[in-house]
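One structure is given below, encoded as structure tokens.
Here the complex is missing one protein chain, while the rest keep their positions.
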Amino acid sequence: MTTHSVSLVIAGSGGAGVVTAGSLLLNAAAKTGWYALMSRSSGPQIRGGEAATMLRFATRPILSQDDSFHLLMAIDWDNIGRFSAEIPFTGNSLIVGDPAHGPCPAALLAAQPRQAALALTDIAEKIEGGRPNMVALGAIAAMIGLPPQAMQTVVEQYLQRKGPAAIDASMAAFHAGFAAAADLPAIPKLPAIAAEKEPRWSITGNEATGLGILRGGVRFVAAYPITPATEILEWLAPSLAKVGGVLVQAEDELSSINQIIGASYGGVPAMTATSGPGLSLMVEALGLAVAAEVPIVVVDAMRVGPSTGIATKSEQSDLNIAVYGMHGDAPHIVVAANSVADCLFTSQWAVHLAESMQTPAIVLTDQSMGQSRAILPRPTPFTFSGQRITAPAAGEGEGEGERYQRYAVNGSGISPMAIPGTPGLAHTADGLEHNPFGTPSSQASDHQAQLDKRSRKLTQFNYANHWADIVDTDAGPGDIAIITWGSSTGPALEALQRFSATGGKARLISLRLIAPAQPDRMAAALAGVTRVLVIEQSHSGQFYRMLRAFYDLPRETLSLHQAGPLAFGPGRILEQLNSWSV
Amino acid sequence: MNKTQTDGTEIQTVPQLLAHALALETEASERYGELADQMETHRKTAVAALFRRLEVAEKQHLADLTALCKGVELPHYAPWDFKWRSKECPETIDIGRVSYQLSVRDAVLLALEHERRATQFYTDVANSAHAPEVIALARQFAQEEREHSAWLESCLAECSAADSTASEDPDPPLSQE
Partner (left out) sequence: MQAVVRNYKARDYKSEVKPIWCPGCGDYTVLNAITRALAELALPPHEVAIISGIGCSSRIPAYTSVYGFHGVHGRALPVATGLKLARPDLTVLVTGGDGDGFSIGGNHFLHACRRNVDLTYIVMDNQVYGMTKGQASPTTAPDWEGSKLTPEGTGINPFQPLVIGLASGANFIARVSSSDPVNMAQIIVEAVRHPGFSLVQVLSPCVTFRPDQAVWRDFVRTAEVDCTDDAARAARRLMTDDGFNVGKVLFKGSRAPYRPEFERSNGSIADLESRFML
């Protein structure tokens, strides 16, 4: 194991404080100058269910969770077996449990990890107001090299309102745990580094998505709660108010998408966020936005499907509905964020694309990146110059005296949009097929002309190099390429780095623009490539099949796909690269 | 409802009468045009042509009237404040009384009924007005409506008595959205 990172899990039943402990640890790590990635897994209960917080700390930016965990700190063992597939161990891993809760369940011992006991309950009981989770935090801090002062600052902030007694009790428990860790076996330790080395952010994917949406210019959001997208909307509600926007809670997803269509028709850039079940309900209105040419952005934070599926866990299986869901020929934009940080860029880009092309843009994120919190380098600010092309009031532009054609057929396919309130340009936007004026038409020639127009505006648009992130190994691209998207990008990137470190040559292509496909750009990116590895988190290989449909791939193309909530770790991907390079 | 059922006694000045006449002719010409459009849309060319001719005639009437109103400051009436005896202007054909298979003869009868109502309206105004100029103008308008009626009566004479509105359609209605 490399020692630039350490991975650990804090687990316990609801009320044991594992979520809080994870957050405190993350914040303390931030004070120490580390980078971090925190995700969580939980049972189906609203309160009191089993929960696990997974953390990875490193001295340089983190791309994904590691293949396995160095440490499991179990406050108790309640139902922890349910997570066993999500928290892989090796023989080097260490499981620390409280003897007061009995032995470690066998389900966690398949890889024969090391085990140790820490009397969390006994130690906590000796301190007035002490809690086992703070004892556990102390032990973890000692084991991974986290300075106690960092935790002191964080706890003071966290318990400010409860007063000095509560802070002292918590820190006493922390220090007791810190001291007790001296008797525990060792796991990798990170060095403390200067906190001000470079500007860093603490942000979740869902927050980053909301921020990107605001930076893109959205000022109207309609919201219907759904896991795991709700936090995007909850972040946006107060944030919109600060920048002169509005969020409205709708009665259902049908309403939320139709509300944003109405707002955007009124000239105010608009979005909603949902997950698979909500997206299913929105599909008809997405087609309406295509036909009526109304820009909107819909963020789908994907979760395990079909149907209600597993609401709290991640899967990349809404690709098909996002790309093919609509009836009729309905060209639209589908973009996918490929990391917590990229949620910011991709959602901002999506607003730009939707507004510039007057079409709906679906942004695919997922539970994993959405609900993960990362300590990461401050994202580079960026701007897009393009925006919605509106029509000037009658008499102020070209074609004076002519009747306004909302759906004028022109070279770019993008016809200037008259915003209600503009004198002389009143028209009816229509989901019925129409002629250039917007008048309903059932004629084949109008249908053909409008289909061509709506398709043309997407195919002729310049997506620049944002269509994909392309990363080569240090020694150059070689003849192997990994093609992946979304949350599968992180592990693939880490695999590429490890491959590069051993002198391997490969190229990683993480597709950000899922639709429309970019066959020429892909052909250029695949020049000289003879073997392709496709990585995704879906049971049926949706991404692989989409690539097969739109792109020329070499004969030797291997699809690595598996259903959520399990993700491919970097090791599994590296294994494949290594098998090809011998 | 603040509409007063009236026989025209509330129209006592020339501007009041002109405002009514202007509304009456405007709405009549627009309604005939609307009915002509409806019938054209439904490929009922003969009855559409009749309504179109009536629209043209009313538009001419309206043009003359507009010229007459030049320089006169007319009072504003909301649609529901006019002093008609009917729900709409007396000359305006009730949309609910047409059907897509309306025969030319039945269309002429319908138009005739409304032209006669217009005549009656102006006659009532003339009978209840006090000012001589209002009485004279109302009588003039009534006479013009009588001329329309006379023309429609000549149209009626040309229609076959058998030209009645069909109640059955050999083709079924079509589905749309």
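Labels A and B are assigned to the chains in the order they are written; within every chain, residues are numbered from 1.
Just so we're on the same page, a residue touches a chain if its C-beta (ideal position, glycine included) is under 8 Å from a C-beta of that chain, and two chains touch if they have at least 3 such contacts.
Predicted model only: the values in this text are computed from it and were never measured.
Q: Using the touch definition given at the top, which of the shown chains does the missing chain touch?
A: Counting the whole assembly, the omitted chain is in touch with A, B.
Q: Sort through A:T390, A:T428 or A:T502 and give me the one touching the missing partner chain.
A: A:T428
Q: If the hidden chain were put back, which of A:A16, A:A30, A:A142 or A:A273 would touch it?
A: A:A30
Q: With respect to the chain omitted from the figure, which of A:G102, A:P420 or A:G476 is a touching residue?
A: Touches the omitted chain: A:P420.
Q: Using the touch definition from the top, which of A:T121, A:Q152, A:S255 or A:S581 touches the missing chain?
A: Selected residue, touching the omitted chain: A:S255.
Q: Just the residue numbers, please: which parts of subunit A touch the chain that's not shown?
A: Counting only subunit A, the missing chain is touched by 30-31, 195, 199-203, 207, 211, 214-215, 219-220, 222, 239, 241-246, 248, 250-252, 254-268, 270, 284-285, 287-288, 292, 375, 378, 418, 420-432, 438-440.
Q: Applying the definition given at the start, please give the residues of subunit B touching the unseen chain.
A: Residues in contact with the chain left out: 1, 3, 26, 30, 34-35, 37-42, 44, 75-81, 87-88, 94-100, 102, 172-177.
To be clear about the criterion, only the chains that are shown with their structure count from here on.
Q: Using Cα averages as centroids, what's the distance between subunit A and subunit B in whole Å?
A: Here subunit A and subunit B have centroids separated by 67 Å.
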